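For this depiction, one protein chain was excluded, whereas all remaining protein chains were kept in their positions.
Entry: subunit A
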Amino acid sequence: MAQRIDVKDLNIYYGDFLAVAGVEMSVEPRSVTAFIGPSGCGKSTFLRTLNRMHEVIPGAHVEGTVAMDGVDLYGAGIDPVAVRRQVGMVFQRPNPFPTMSIAENVLAGIKLNNKRISKSDADETVERALTSANLWNEVKDRLNRPGSGLSGGQQQRLCIARAIAVKPQVLLMDEPCSALDPISTLAIEDLVSELKADYTIVIVTHNMQQAARVSDRTAFFNLKATGQPGRLVEIDDTPTIFSSPREQATEDYISGRFG
């Protein structure tokens, strides 16, 4: 249930504004790929093209192809709703549905996919997803309480549980730890390392140590100046990027010599 992603010649627009230009990369199944780069270089924008969330913004569109196991996500007749059911997403700020209980949050995606689910299947799914998200022990006694009553780190793990409950092919995470304290951040990082056994994971992070800790491959994005499109500078195995990158810009950014 993990798939490879091949991106070719991808240009990403907000209306007329070219935000990210000419991205070419492959993401291996059952690996963690980290996106790093200065803010505003288009990491989130690019990430959101991988599950067709980019186009929910009015005027936003792309050129090029994003293929998942050979099938172009932007091909004719591909339903973006179906794509999003295959590619889960975790956002920068934890966003459990405030009107739903913890259990309902976990089941939210399943209820969309197949409306009817038996009580025992539901219970089993809730336990499986929360266990995978390392949250089960903390919440198993209050599954019917609102998810918004949890701490930030717990909420983020609840969102991860919600995303993996539907068994997606790919899991996208946009700076999932940026709103969390260090302990919760470690919990999420451990989780990412565990989840990689089953999922293809792409994670945006502004924290280079984090990229170095959790990822197998790292992609560095940069932009020449504000108003210019962001570009993928290079992508390579994480140790290579952090020890001997090919590009000077990458070296500068990693060693903190960046403007």
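Rule of thumb we're sticking to: a residue touches a chain if its C-beta (ideal position, glycine included) is under 8 Å from a C-beta of that chain, and two chains touch if they have at least 3 such contacts; residues count from 1.
The rule we apply is simple: contacts and distances are computed from a predicted model.
Look at the chain that isn't drawn here: its UniProt entry, checked against "Sulfate adenylyltransferase subunit 2", "Peptide ABC transporter", "Alpha-ketoacid dehydrogenase subunit beta" or "Phosphate transport system permease protein", names it "Phosphate transport system permease protein". Checked against the hidden chain, the listed residues A:Leu18, A:Ala108 or A:Ala212 yield one contact partner: A:Ala108. From the options A:Asn11, A:Thr65, A:Ser148 or A:Asn207, the residue with contact to the chain not on display is A:Ser148. For the options A:Asn11, A:Asn95, A:Ser151 or A:Ser178, the residue in contact with the chain missing from this view is A:Asn95.
The residue touching the chain not shown here, chosen from A:Met53, A:Val126, A:Ile160 or A:Ile241, is A:Met53.
Interface note for the absent chain: among A:Val126, A:Val139 or A:Val166, the touching residue is A:Val166. Mapped onto subunit A, the footprint of the missing chain covers residues 51, 53, 56, 81-85, 88-89, 91, 93, 95-101, 108-109, 112-113, 145-146, 148-149, 159, 162-163, 166.
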